[in-house]
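For reference, the structure is listed below as structure tokens.
What you see is the complex with one protein chain gone and the rest in place.
Chain nomenclature is as follows: A, B and C, assigned in order of appearance, with residue numbering initiated at 1 for each chain independently.
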Amino acid sequence: MGSTFGQLFQISTWGESHGGGVGVVVDGCPPLLPLTEADIQVDLDRRRPGQSEITTPRNEEDKAEILSGTFEGLTLGSPIAILVRNKDHRPEAYSEMSEKFRPSHADYTYQAKYGIRNWQGGGRSSARETIGRVAAAAIAKKVISAHFAPDLEILPFVESIGSIRANVDHATLTREMIESNIVRTGDPDSIEPMIDLIKQVRGEGNSIGGVVGCVIRNVPVGLGMPVFDRLEADLAKAMLSLPATKGFEVGSGFSGTAMTGREHNDAFRMQDGRVRTTSNRSGGVQGGISNGEDIVFRVAFKPTATIMTAQDTVSTDYGDTELKGRGRHDACVLPRAVPMVEAMAALVLVDHMLRQRALRGTHEGDKRR
Amino acid sequence: MGSTFGQLFQISTWGESHGGGVGVVVDGCPPLLPLTEADIQVDLDRRRPGQSEITTPRNEEDKAEILSGTFEGLTLGSPIAILVRNKDHRPEAYSEMSEKFRPSHADYTYQAKYGIRNWQGGGRSSARETIGRVAAAAIAKKVISAHFAPDLEILPFVESIGSIRANVDHATLTREMIESNIVRTGDPDSIEPMIDLIKQVRGEGNSIGGVVGCVIRNVPVGLGMPVFDRLEADLAKAMLSLPATKGFEVGSGFSGTAMTGREHNDAFRMQDGRVRTTSNRSGGVQGGISNGEDIVFRVAFKPTATIMTAQDTVSTDYGDTELKGRGRHDACVLPRAVPMVEAMAALVLVDHMLRQRALRGTHEGDKRR
Amino acid sequence: MGSTFGQLFQISTWGESHGGGVGVVVDGCPPLLPLTEADIQVDLDRRRPGQSEITTPRNEEDKAEILSGTFEGLTLGSPIAILVRNKDHRPEAYSEMSEKFRPSHADYTYQAKYGIRNWQGGGRSSARETIGRVAAAAIAKKVISAHFAPDLEILPFVESIGSIRANVDHATLTREMIESNIVRTGDPDSIEPMIDLIKQVRGEGNSIGGVVGCVIRNVPVGLGMPVFDRLEADLAKAMLSLPATKGFEVGSGFSGTAMTGREHNDAFRMQDGRVRTTSNRSGGVQGGISNGEDIVFRVAFKPTATIMTAQDTVSTDYGDTELKGRGRHDACVLPRAVPMVEAMAALVLVDHMLRQRALRGTHEGDKRR
Partner (left out) sequence: MGSTFGQLFQISTWGESHGGGVGVVVDGCPPLLPLTEADIQVDLDRRRPGQSEITTPRNEEDKAEILSGTFEGLTLGSPIAILVRNKDHRPEAYSEMSEKFRPSHADYTYQAKYGIRNWQGGGRSSARETIGRVAAAAIAKKVISAHFAPDLEILPFVESIGSIRANVDHATLTREMIESNIVRTGDPDSIEPMIDLIKQVRGEGNSIGGVVGCVIRNVPVGLGMPVFDRLEADLAKAMLSLPATKGFEVGSGFSGTAMTGREHNDAFRMQDGRVRTTSNRSGGVQGGISNGEDIVFRVAFKPTATIMTAQDTVSTDYGDTELKGRGRHDACVLPRAVPMVEAMAALVLVDHMLRQRALRGTHEGDKRR
């Protein structure tokens, strides 16, 4: 329970950071979609450790194997199982963790919940679990493109690291711009300061948090369900299910709470025969349903919990003690969080597209053109 | 699809603001729980319009009828159906809405999604839908108290209205303090300024947003599931499913993103034979699972979309036009949002308690005392 | 838990035989479908007690009220809540049941499971619960007709009562033939013997079982999912969820187990440009998926448990005692079971049509014509 996401495009991830491997089963993918391991590897490579000088030096190849669900290069409509073996085991790096709970990690809560935990790394709470999500989302994006919205673009980017806030123009942002730099920010002027900050905190054995912003363009009108499965509610859950997240806001978000309705409301105007809004404080979602404007949201990531200085903690036999981080960790998860945010957004969107198609025969709302 | 919430304590709400009524079916409530309509009415009265001089003057009695699931004052274990009839119909107040989409409402997106909408009020997008949630949560709170955590307290409060931010001490906050004032803030000094601000924007035919903070005390350790059904992910979805919400943050939230790990981490210490943290930037949740500290989160509410001045909009035959709000509306939803936030928090908690009891025979984690 | 059926056309029934009423919430119905209470009442009248001289003389009007989900005679796409008030209360008829468990009823198991039961009638186990299913299925049939398969016919009929077995020709069977007689059999020669048998056992204070057969014509190819949600698996669950059912078989069923493959296999032949089978031992389903031939299945109903002679039983304080049935009951449920079987079949079919449309954009398999 708790490892499955989606109603119609349903993914079930499994695996601990240490053990046989990690993976995912994707159930509900339409048939006849071209799919090979290379399609998946692209995104896994954007997620993997060791990809740049500012991510953890752990070198995990994260090679995906498709075990089922395809035939002669096409999806069959049956469950697609994907396996990535664990490789870079160094259990000795974790021996102290068998006896002490790492502060602000899941060690203590897992132990309390289950009476047991895999103390060799984060186990199930490791960001390594997101491999399954990213792999599944690579397929989801192909479904979106082939069945629903070929022009749809999901563009997450690093909006801030620590106090450095990128100045990103949503209108001109491109995937190329984001992927051209190892921080994955959308503001050329912020690249170097962000890299420097990450290197600095890492040098201090410290870590730093940040915000991932996301713009989704060319979204069909009518996605999302009233009440509990509002599009922003499902996005919020999706994002808060990622490791290290502490907040989510859509459109005007928390800053909109200080505004009056007169300032905040998005006026409607006809434009090119289509209903548009003249501003986008709604963030592309009204009443839980996409209105065709850009979906805009932000996700808060806390600083990595593993730091290289001694911290107060308690031992597994419940006495006060100290623990100092060891091993190779990201001092800042933001650059690698970008493909994770993208993955979760794609999974939410494809599911709502399939749901809308079930309901009305097409995912397209009655958009006036 | 989309009107059901919860895995084991499962609620299905139904109803439009105008029509036969609104209600809820609660499936999964344990048997033998004392339950009468009075238990539910208490919370419905905290939610209902017309309860004070700063809420909408619409006078809706919102009288709950339990149609099933109880016998001689006790729950049977079968679905509990609750019905609240709609009363205060004034369709004439809505006639203009049949021809124009209200800005920043769900009118246009519902029309696009479904090809039809109930234009007499908000229909399914109306806050009136939350009656079912609040009624269901009144039962959820009884289950929590009787089966799991008698001392658990869910304390939401108005933290800000517009730019006025209450100064609330989480440690000393009480339900009495919150309910003693019509704004439902936890800071005596903010009551009057907040009331004045609401009256002022209402006088101007305008509206204003704000933030609801929430502290949950005496939470059992071990609630929440790894990966997708993390406790904060389910809370985020629950809160973002409420009308007018734009953001959610837990613990340090967005402000934590500017911190370093050294500043942010919550050290563990033994205290009274129990594992405690010396700070609570985690907000009571680590790795998606409650750690026994207070759960602390905040929810952003935008200003009410209905304002009494003319706004640009488009008509249902897709031409540019103007619309001026009419009828009786809340200028600020925050005071009435407090019981809604409480309801959704209770629904998330009871569900995870039942899930944990299924898994381990008891909801209690292996908390060291 | 347990009162919800369907993945996409999802129904949640609620209510006990005695109490405020019974009903259903239908979530997932497409919008823009004409729907009034009269559409539902037709099927409720086929289900209701007191409809003929061979059903229970309890006179329950079972008047349906649509509480939500429609507007100006059309469905909105939002949950459709339907309420039928309980009327014919005679609690005194049940007083003995408060102290004794009726044999082969759910009294003892409900008491054991929940520690409580509504002893005024069958409570949740009453066939009265099926009102919600029949009402929901009236809508499902409209969806099937409007969105998917206008020619599809679901034709359940009484195939046997006790040892009297009707000789029904599937090819010429019509709904008119079935509904023309109060037994709802499809064989004119069996009508009188069946009526006589029911009257005879009733006269003896006894009861009798039987079999409902069902033929579904003009079924689209491609409905059903491999593995767990095979069409026949979902039909089996649907049928066995009806009160008093003891068995289900599809196509050749149990009699097919004595055959060899050479006798049993359905040969394929092209006919009118379509793939057809020259026999139909598969019962219209192969590998869990409809093949376009008639779906044929049979459902076993046990004799009504309430009989008017003294039977051994135990009391609620766990001593041996006797109980003699009282009140007004069907001596044979078969005639009223026909619309229930039809309802469950419709609910299974509409759900799989919606699922197939989600997957491929149309519910139609790639049938060669």
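Descriptive notes on the structure:
Here, a residue touches a chain if its C-beta (ideal position, glycine included) is under 8 Å from a C-beta of that chain, and two chains touch if they have at least 3 such contacts.
These numbers come from a predicted model, not from an experiment.
When the omitted chain is restored, the residue from C:T75, C:S160 or C:S190 that touches it is C:S160. Check B:L8, B:M97 or B:A345 against the missing chain and you find that the one touching it is B:L8.
For chain C, the residues touching the chain absent from view are 1-5, 7, 13, 101, 103-115, 124-125, 129, 160, 162-163, 201, 206-211, 221-230, 232-241, 243, 245-254, 256-270, 273, 275, 277-278, 281-283, 285-292, 298, 300-307, 309, 311-314, 318-320, 355-356, 359-360, 365-368.
Residue positions on chain B in contact with the hidden chain: 7-8, 28, 30-31, 77-78, 147, 226, 354-355, 357-362, in rising order. Residues of chain A in contact with the chain left out of this view: 1-4, 8, 10, 12-16, 19-23, 25, 27-28, 31-32, 65-71, 74, 76-81, 83, 113-118, 123-124.
The rule is short, and it goes like this: only the chains that are shown with their structure count from here on.
Centrality by C-alpha centroid: the chain sitting nearest the overall protein C-alpha mean is B. Here the CA centre of chain A is 45 Å from the CA centre of chain C.
One simple way to say how far apart two chains are is to compare their mean CA positions; for chain B and chain C this gives 39 Å.
Centres computed as Cα averages put chain A at a distance of 26 Å from chain B.
Residue positions of chain B touching 2 or more other chains, listed in rising order: 1-4, 13, 113-115, 124.
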